[in-house]
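Complex shown without one protein chain; remaining protein chains in place.
In order of appearance the chains are A, B and C, and numbering begins at 1 in each one.
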Amino acid sequence: MSNPIRVRYSDTDQMGYMHHSNYLRFFEVARLEWLSSLGISYKKMEQSGIWLPVAHASVQFKVPSYFDDELRVKVTLETPPKASLLFSYHVFNQDETLVSTGKTKLAFLNAATGRPMRCPDDLYQVLQPYF
Amino acid sequence: MSNPIRVRYSDTDQMGYMHHSNYLRFFEVARLEWLSSLGISYKKMEQSGIWLPVAHASVQFKVPSYFDDELRVKVTLETPPKASLLFSYHVFNQDETLVSTGKTKLAFLNAATGRPMRCPDDLYQVLQPYF
Amino acid sequence: MSNPIRVRYSDTDQMGYMHHSNYLRFFEVARLEWLSSLGISYKKMEQSGIWLPVAHASVQFKVPSYFDDELRVKVTLETPPKASLLFSYHVFNQDETLVSTGKTKLAFLNAATGRPMRCPDDLYQVLQPYF
Partner (left out) sequence: MSNPIRVRYSDTDQMGYMHHSNYLRFFEVARLEWLSSLGISYKKMEQSGIWLPVAHASVQFKVPSYFDDELRVKVTLETPPKASLLFSYHVFNQDETLVSTGKTKLAFLNAATGRPMRCPDDLYQVLQPYF
C-alpha cells in the first residue's frame, strides 16, 4: 500500500470531486513509490536510458474522492515483465472505501534509439518475487 | 472532428512527451465541444441538476504527442444512451497520425439526490441521429 | 515547515524542471497544512460559507526543482488579518537549498453573498500568535 496521497484543492473540479484525470497521476506516484521500495529508482533508470512510457491505461471510478481525502494505492504487478510492465491499482480512501481501480501497461523503451526493448535482467530479478 | 487542441508547454513531461494524463482532459474538451455542436450546453445541463461524472475510462497510447502539436479528436457515441453515455475517441495530430484512442463511460447523476438517473428525454432525442 | 512534498513525474516539463505553475499549488498545499496544524480546517471553513480565493500571488524562482525532489515550504503569516490573509512562502529542497519564494494574498469572501468580509473573530484569535 502506498503512502497516503492527499487530494489537493487544485485537484478538485466544480462538482467538488477530484477530477478523474488525477487518478492516472496518482497511479504513477504509487507505482514509482512501489518500485522505489524495491530499490529501483525510476529517476536513475531514466538517466541510464531506459524509459517506461504508458502504452495503455484504464480506470474504473467507483465513488468520488474529495478535497483533503487521504488516498492509498495498492500496486500489483500483474504478469512477468517482458517488453512491458502491467500494473493494477486499487485506490482506497481514509474510510477504507475502494474509490477506484485501474491498470496501466508500460512499455520498455530504449531512449537512445526510440525502440522497444525487453525488461533489463537486473530489474527482472528484483521483480521476480512479485509475479 | 474537434477543433484543434494545441499541446501546451505545461502539458509536457521530462521525456518531452505530453503527459499521458492529459488525454483524459482532451477527451473531455472534445466531448463537451461535440455536445455543444448539437446545441447541448454541459454548463446548463449541470446547472439544471444533471451531472455526468466519468465512471470508466481507457486510453491506448500509440505514438507520443509533443509540445505545440495540434491534436484533433474524433468523438463517437457508441451506444444508445440509457443510464450512461459511452463515447469513443480517436486523436490525430497535425500529420493525420492517430496518436491515441480511448473510451469513456459517463453516468447520468441527479445532483440533488446523488442517485443515478436515465438519460433525459430531450437529450435522447437530440442524440438519436448519432447512435 | 510543511511536510515534504515530492515533485511528481507529471509535475515536470520538457526542460526537466518542475513546471513553474506548480509552485502556486504547493503554496496552497502548505498554507492549508499550516492552517490545519492550528486546528483550522479549510474544508469546514468553506462548508460554513467562508471562502478564501487568491487575490494576488507572486513567485520568485531561484533554482529549478526536479522530479523526485522533496520540497518543504515555510509558511509565514505576514500581517494581522483584516479583509485578507497575506502569506509568504520559502520553498527548500532536500539539500536545504532555497528554490523559490512567494507571497499570496487571500481575500475573505462570504460565499452566500459573494461579498468581501472581515476575518472571522475565532480565526483571528487562533492566528494572533503568528502576526
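Convention: a residue touches a chain if its C-beta (ideal position, glycine included) is under 8 Å from a C-beta of that chain, and two chains touch if they have at least 3 such contacts.
Given the structure is predicted, the values throughout are model-derived calculations rather than measurements.
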Contact set of the excluded chain (shown chains only) = A, B, C
Note = Per the whole complex, from C:S2, C:N22 or C:N93 the residue touching the absent chain is C:N22
Key: Residue of C:N3, C:S58, C:T79 or C:N110 touching the missing chain in the full complex   = C:S58
Ask   = Since one chain has been left out of the picture, which residues of chain B touch it in the full complex?
value = 6, 8-10, 25, 28-29, 32, 41-43, 67-68
Positions on chain C contacted by the hidden chain, ascending = 14-15, 17, 20-22, 24-25, 28, 46, 51, 53-61, 64
Ask   = Where does chain A touch the missing chain, residue by residue?
value = 9-10, 12-16, 19, 21, 67
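The definition used in the following text is that only the chains that are shown with their structure count from here on.
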Request  = Give me the rotation angle that lays the C-alpha atoms of chain A onto its copy chain C, rounded to the nearest 5 degrees.
outcome  = 180
Remark   = Reported most central chain by Cα centroids is A
Key: Interface residue identity across copies chain B, chain C - same or different by half   = same
Geometric centre distance via CA averages, chain B-chain A, whole Å = 23
Task = Just give me the whole-number Å value for how far the CA centre of chain A lies from that of chain C.
result = 27
Note = Taking each chain's mean CA coordinate, chain B and chain C are separated, in whole Å, by 32
Key: Junction residues of chain C - those touching two or more other chains   = 9-10, 67
